[in-house]
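I have placed the structure first, in the form of structure tokens, so that the comments after it can refer back to it.
The complex is shown incomplete by one protein chain, all other protein chains being positioned as in the whole.
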Amino acid sequence: MHPSPHDATGTVIDLHDLVVVLGRYPALAGADLRVDAGEIVLLAGPNGAGKTTLLRACAGLARPVRGGGTVLGFDLNRERDAIRSGVGLVGHRNGLYADLTVEENLQFWGATAGASRSDVAAAATAMAVDGRLLTVPVGRLSAGQRRRVALAVLVVRRAALWLLDEPHAGLDATGRDELDQLLRRAAQAGATVVFSSHELDRAQLLATRTVSVVAGRTEATNG
Amino acid sequence: MTTISPQRAEISSLPRGTGTRATRIIGIATIVMIAWLALFGLVLSPADRDQGDSVRIMYVHVPSVWLAYLAFIVTAVCSAIHLFGKRHSLGVDRIAGASAEIGVVFMAVTLATGMLWGRITWGVYWQWDARLTTTALLFVSYIGYLAVRGLDGTQQQRARRSAVIGLLVVLEIPLVHWSVRLWRSLHQEATVLGTDLDVSLDGLMLFSLFVGVIAFTLLFLWLVLHRSRTLTMIDLVGDRELDRAVIARRAEGGIDHA
Amino acid sequence: MAEVSRLAIARAMFVKDVRVEIRSRVVAHQILPFAALVMVLFAFALDATNVLTRVAPGLIWLAVLFSMIIIVQRTFAVEATDGALEALQAAGVDPVPVYWGKWAALVTQLLVLELLLIVTAIVLYGIEVRAGGIVLLVTTAISATCGLAAVGTIYGGLAAGVSGRETLLPLLVLPVASPVLIGATRAVEAALGTGGTAIAEGWPWLGLLSVFAVAFGVGGSFAFGPLIED
Partner (left out) sequence: MRDAGFIFGSYLITLGAIGAFAWRTIRVGRRLADEVAEEDKPWR
């Protein structure tokens, strides 16, 4: 029996010495990461430092050639399927179908996770997706609107660990504030959030803790 | 000092590179047997009553077919062992890869010598016979297999992907063979090879074919040992390059965790 | 997380693919015209009408095969553009029903394509569908399509996403699909009575096509997951 992801307590991510290779390039060169339940952790660092790859590794997508550990209590190298079903990753790409409407996209992802129609409606509301947008094809939405739909997918899937790659990118000031509010609310509802940003000052408003990523490795700092 | 020098002496007496004493013995045996095969096939053996001199091609053609199919069987078995084995061994995957490379080379030889034989015997290079067509499609499929092996990814990814492709090709072979046989049987009475290969093999001919098959089996063993060792070293060099890249990447950050 | 039934995922996948096509009309507006154009080009290349009627079944299936490569590329491009296939993986969605769903959508698109090509062959090549052969024609089309779609979806998954892999698709698909080309062509010849073939000659081919479809349908269910993993 799976524990319900929302019950995740204690240590959510505990990874050691990860080496992840893209092509032949070691995007991660021995990164460690430890995140406790309920935290909102910022991965800060310059472009190309390995933030994206670290998030992908936590999601069980980028397979480490060395190192390992646990995510949501499951072994990263051996129990990837269990990790994946509890983790939600929103990257530079949103995983949405541009030709389908917002509602159809949410219903599709809901169906893959066994969510009901009312779950889908609730998720859209929770992520402040305007009701009028539901019947608009995703391809016609702005970047900020699309990101909110992608976050609503995480709500529909009841993901316990949210991994967000540059969630503030391409948003205006209002959009960023709104996003911060949504993420705080998600954290209050029990989700753990790890997100990346290269704009340290702005992102630290949201984060409860900051981890620096430099040259494929991590370094804990206070924040 | 006294413990090191005898070892050194032993290592230096071994063949260089991917060789060992075993491969050297296999190699010499292979050369001797292939030399005998060529001598017998080209000089000592008589022409066949029905086929004439073209039967001489069979002494190299049949062993190449045998080797090519042997190689693909080894690839398929190794793919299955990799996929269903508990250890998901990379060593087995390298043997599968080495074997597929050898198979592709000898499939090409098989097709080429087969065409030359066909030109003499049938007057055409190609017949849409089940065996020929299956062989040709198998050849192309394994070129695809090797292309999949060349895709980017970690060694484990490469191994799993190519193992899956290796097994799918196995699924393909009987279906291709069945379809071509059914196709030709509707148009002709019997397959060409089936009737024409009924040559009366005397003792020495049979013996030489036997020698050829043994020689090519040894040749396969020799090649697969050398080639899989080379593939192991390619992976090792890849690992070492990765080590270097990791160190270089860490140096970029100027953080010294160690 | 609640265990989701495979059928539900497969259905969601199928509905989604069909919807994307209805909205985007890429297959309808680009690939179907391409297939019809190929039929016209065959006629230019082969010239005489009596030759065309003789080889029409083969040309139909060749056009299907080449168009299928493009459809497969398109259907996986839909998954790759915004990272949806990766998102499916990241969400831990069972790959087996994903395969079934995409397979079913491809079958649907191919059947429409084949209908169009048969009509094109009737109009351009002057083939005639005899009443007795309709059952054989339809069953052949269905079983051949199931097999082709099984193969196309397997290798489409492998070729999806990463650039430089698209060129691998035809090399992998076409040798495997060749028994279908042989079988479906002979069966359609029998159904149409091309070159005086009797309808009864078509049934053994239907057996081959069915076995092919089952073999690669089952094989693909197992192979798809490991192949799309990145």
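Labels for the chains are A, B and C, by order of writing; each one numbers its residues from 1.
Note that in this section a residue touches a chain if its C-beta (ideal position, glycine included) is under 8 Å from a C-beta of that chain, and two chains touch if they have at least 3 such contacts.
Since the model is a prediction, treat every value here as computed from it, not as a measurement.
Remark: the absent chain touches shown chains B in the intact complex. Of the listed positions B:102, B:136, B:165 or B:182, the one in contact with the omitted chain in the full complex is B:102. Of the candidate positions B:73, B:204, B:233 or B:251, contact with the unshown chain belongs to B:233.
Residues of subunit B in touch with the missing chain: 11, 14, 16-20, 34, 38, 41-42, 47, 52-54, 56-57, 60-61, 64, 102, 105-106, 108-109, 112-113, 116-117, 119-120, 219, 222-223, 225-227, 229-230, 232-234, 236-237.
Please note the rule applied: only the chains that are shown with their structure count from here on.
Located most centrally within the structure is C, per distance between chain CA means and the overall CA mean. When each chain is reduced to the average of its Cα atoms, B sits farthest from subunit A. One simple way to say how far apart two chains are is to compare their mean CA positions; for subunit A and subunit C this gives 37 Å. Averaged C-alpha coordinates give centres for subunit B and subunit C that are 33 Å from one another.
Centre-to-centre separation of subunit A and subunit B, using mean CA positions: 47 Å.
Along subunit B, residues 152, 157 each make contact with two or more other chains. Multi-chain contact residues of subunit A, defined as those touching 2 or more other chains: none present. Of all the residues in subunit B, the ones that touch subunit C in their complex are 83, 137, 140-141, 143-144, 147-148, 151-153, 157, 160-161, 164-165, 167-169, 171-172, 175-176, 178-180, 182-183, 186. Contact residues on subunit B toward subunit A in their complex (touch as defined above): 152, 154, 156-157, 238, 241-242, 245-247, 249-255, 257. Remark: subunit A residues 19, 21, 23-26, 29-30, 49, 63, 65, 214-217, 219 touch subunit B in the complex.
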